[in-house]
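Of the protein chains in this complex, all but one are displayed in their positions.
On to chain A.
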């Protein structure tokens, strides 16, 4: 075991898979000699060579389109989009092409591509770096969307994603890259895609979160405990497909739920979780399922992040609203 930050766990997962499978290719803007703008690919080109880890021209559509082409030749591409706000440039290649490759060819071809990309607020980035766009991806049949909240999950989920034979969008929250360390096994291990994790058990209310909001939810749960409210916190880990079983089991126990996301209210995936709960467990609910989200504006100018981004206090407020309904 070693103490790792999330970024180190990601590098470790990439290195593990580059070692395990000669068909794994890591590429993107500045991921080669430079080691990535966040050092996620540091040392990989040196260790595995330019044929395996390489820079690309600055063109997101080209990067993902090239990945689709490489897939037909038996490669397992792990491209990077430098910031997920740039995914618009590659939307056709991602949603119109990679996601549909198996279906459109009736299984003759497939696209075992893992698109890594940072996102997330709280670090005062310039425009279109921090936007939460997982909701766009979650609406595209053919994709899986993974968002780890800690170093252990990041390594296990990334290894699983790379081994997946269909495209995975792997979103890395920038604020979580180096915010804490935890024990991560040095040997290889996997965390199943599509499986949520109960981070804190509780009996009074279920808080469902992903990404940085997992930590805000855990902090809210600690504060709520002081007021004798016992919150269960679920980290989704995969936002498409959603682990409905874990959510419903929890809601049937607590009879109350709040879904927490950093994305705007009209975006993200909270609305679909609310739908799943009301379709499957309405008779178990003591209160409506509420949502903690950002306001429906464009992502804030960096100085306004603090007043705009949802935080643990917003979660406490909604939890109490549910309890007192």
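Operating definition for what follows: a residue touches a chain if its C-beta (ideal position, glycine included) is under 8 Å from a C-beta of that chain, and two chains touch if they have at least 3 such contacts; residues count from 1.
Here, contacts and distances are computed from a predicted model.
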Among "Na(+)/H(+) antiporter subunit B", "Type I-C CRISPR-associated protein Cas7/Csd2", "Cytochrome C" or "Pyruvate dehydrogenase E1 component subunit alpha", the UniProt name of the subunit that does not appear here: "Pyruvate dehydrogenase E1 component subunit alpha"
Which of A:104, A:124 or A:203 contacts the chain that the document leaves out: A:104
Residue of A:11, A:41, A:56 or A:250 touching the missing chain in the full complex: A:56
Candidates A:4, A:31, A:44 or A:93 - the one touching the absent chain: A:93
Chain A residues touching the omitted chain (full complex): 51, 56-57, 59, 61-62, 64-75, 92-93, 96-97, 102-110, 141-142, 144, 164-166, 194, 240-245
